[in-house]
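Only a single protein chain was left out; the remaining protein chains are all shown in position.
Let's turn to subunit A:
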Amino acid sequence: MTQIVLALAIGVLTASGVWLMLRPRTFQVIIGLSLVSYAVNLFIFSMGRLRSGAAAFTSKGAEDPALYADPTPQALVLTAIVISFALTALFLVVLLASRGETGSDHVDGQETPE
């Protein structure tokens, strides 16, 4: 059950993200990129296999790895979150600069004639 919910969440996030990234407005692109990055973070997390109620670190006297959740993907997700957060902030600044410089929020910097 958890697996289906997680898979659906990743799928829906990715699909909406890709759709938004292909839109012509810069704000839509940035929201799309954010959604895809959430989907990717969940995806990395799921690659460590789903375990509920298991700790990610060992305690003394019970060092059997089967008792614990895989800590590596959790560390990877943490790094990926920090990096994508920073780069989204940077992209926002460029987006505003582009809006100010070209006077348009179209990704090409100019409106396509209807």
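Keep this in mind: contacts are C-beta pairs under 8 Å (C-beta built on N, C-alpha and C of every residue); 3 or more make two chains touch, one makes a residue touch a chain; residues count from 1.
Note that contacts and distances are computed from a predicted model.
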- Message: According to UniProt, what is the chain that's been left out of this complex called? Choose from "Phosphate-specific transport system accessory protein PhoU", "TRAP transporter large permease protein", "Monovalent cation/H+ antiporter subunit D" or "Ion-translocating oxidoreductase complex subunit C".
- Response: "Monovalent cation/H+ antiporter subunit D"
- Message: Residue by residue, what part of subunit A touches the chain that was omitted?
- Response: 21, 26, 29, 33, 36-37, 40, 43-44, 47-49, 72-73, 76, 79-80, 83-84, 86-87, 90-91, 94-95, 97-98, 101-102, 107-109
